[in-house]
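Below is one structure, written out as structure tokens; the observations come after it.
Note that this complex is displayed minus one protein chain, with the remaining chains in position.
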Amino acid sequence: MDILITGILLGGTYALIAIGLNLQYGVARIMNLANGEILVAGGYLAFIAYVSLQLSPLLTIFLVAPLAFALNWLIYRVMLQPLVNRAKTRGQLETDSILATFGMSFIGVGLMLGFFGGDYFSYSFMAVPLQLLGSTYGANRVIAFCMAVLICGALYLWLNRSRAGLSIRAIATAPASARLVGIDVKRLSALAFALGGAVTAVGGALISTYLTLDASTGVVFTLKALIIVIMGGVGDVRGTIVAALLLGIVETAVASLLDPGLTLAAAYILFLGILLFRPQGLFGKTTT
Amino acid sequence: MAAPVLSLRGVTKRFGGLTAVNAMGFDVSEHEVVGLLGPNGSGKSTTLNLISGALPLTSGQVSLWGNRISGLPPQTITRKGVSRTFQLVRLLPSMNVRENVVAGAVFGHRRRWGGEARDHADQLLDQVGLGGKGDMAVGQLTYIDTKRVELARTLASDPKVLLLDEWLAGLNPTELQIGIGLIRSLRDEGRTVILVEHVMDAIRSLCDRCVVMAAGSKIAEGTPTEVLSDKEVIRAYLGDDDA
Partner (left out) sequence: MSLTGSDLRNLVLAALALGICALLPLSGSGYWLGLGVTIAMFTALATSWALFSGPTHYISLATAAFFGVGTYVTGLGIDSLPYWGLIGIAGAIGAVLAALVGLATLRLSGVYFVIFTLGLAELVRQVITWVQNNSGQKGLYVLTDLDEAGIYWWLLGLVTAVFVTGWLIGRSRLGFALRIIGDDETVAAHSGINTARAKVLLFMVPGAVAAMTGAILAPRYVYIEPSLAFAPILSFQVVIMALLGGASRLWGPLVGVIPFTFLLEAVSANFPNQSTLVIGVAFLIIVYFLPNGFVGLLDRALTRTGHRREA
């Protein structure tokens, strides 16, 4: 029971990060391997704001989100749009964007190392115990989870109820046809990419309230987010959330029952199972 | 009729809720040229893709000489002797004309390698009218020549059954006569061919038998003259500007 709740609390934040990545891959067609660095940067901002200005991370996210949005929008427009334009095939865009975002990821790590050094950073925010169903949990985890649920819910409603959301889902399903019905694919792709980055950065700020980060941990989160997206299905918000919770629970179970050093191995076993048995994702339909 | 080379029984393909091919069944005998006709979107190309293994069947069975080939991957079906061209010509851009044909000779039904494969390719290039062009880059070819290369590649493994997917589409009137002549030469060699085609002239002069599809189902089968005067067929084509 303990494992289940801790796992779900962790999975909530994972869901947020993975939804960010899914927006970027599903809509803008960019497999963004620098996603984890955006997350760590979000965490850094929250850390600095808390330590130097005593600003609560829950307020910092309102600063992190627009900053990350602007940064990702710029990255897409300046660096990635040319790749989309020159790619002749989907495969070529995939290879190009993977290499380019690897480059950005390394540059991101390099810059953060340069500015902040290689130390772990953590701060204690709301590290008070909270009684829940007979067990105690850190209040920071519970709050981060609630925020994640709020943001996921808002995104889900926006994607499914608003006009822009509908257009974005249209692009995710059929980019060529979306153009034909008058959707500005380029503008909305940039928007989705920027939004995805903002969501991820907010996830980073939230995760920094209870996990220790350092400049080079980004790749671990990238990997987990990628696994979640593949498990949940590209462009599938509901699948992403389920997959994230599943990963959170499995990781927590492995960490507490076996060894905390084996969390990635746990994620990989899930990943392998999906690859072998359901490569189209948990809820995906077989496409032609 | 002798035992069929290729036979389809209850072949069905669904894409989500859409049934693209519905319970198709027909036989093809040895040395026979069968035309697969029908209005746009009637499921002809999908049927061809189901035979060649490019798409998995939803249900039904395709067999070659009585042995089931449906459910096998395309490379196995090719090795068993079913070879195809593509609706939009697909050549290998990094290779020259000869290598493109050799590509069909090395791994297919009858396998050749090295000098033997090259000689065989040159011979086929002669046959399709590209003699001496083996060293050209495929980017330099005219449209009909790209189609010729693709045809030579499909022939390179000595297939038992040849599937031609709108091979004559997009040719101008002069090229069309050349193209029809080329397919007729295959027919005269005694090859077994299924061709998906819109060009009525070609169907009349090439096909021994035709199968007509509409909305995924077979609506007629017989000689070209029979099916083209069939009421169902005329109704299916009505309003369709083709032929």
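A few notes on this one:
Each chain gets a letter, A and B, in the order it is written, and its residues are counted from 1.
In this section, contacts are C-beta pairs under 8 Å (C-beta built on N, C-alpha and C of every residue); 3 or more make two chains touch, one makes a residue touch a chain.
What you are looking at is a predicted structure, and each value in this text was computed from that prediction instead of being measured.
The hidden chain makes contact, of the residues B:Gly16, B:Gly114 or B:Gly190, with B:Gly114.
Screening B:Met95, B:Ile178 or B:Ala215 against the full complex identifies B:Met95 as the residue touching the chain left out.
Hidden from this view is one chain, which touches chain B at 52-54, 73-75, 78-79, 83-84, 86, 90-95, 102-104, 106-109, 113-114, 153, 157. Residues 31, 33, 79, 82-83, 91, 94-96, 98-100, 102-111, 113-114, 216, 219-220, 223, 226-227, 230, 258-259, 261-265, 267-268, 271-272, 275-276, 279 of chain A touch the missing chain (whole complex, contact as defined above).
Everything below uses one rule, namely that only the chains that are shown with their structure count from here on.
Averaging C-alpha coordinates per chain places the centre of chain A 48 Å away from that of chain B.
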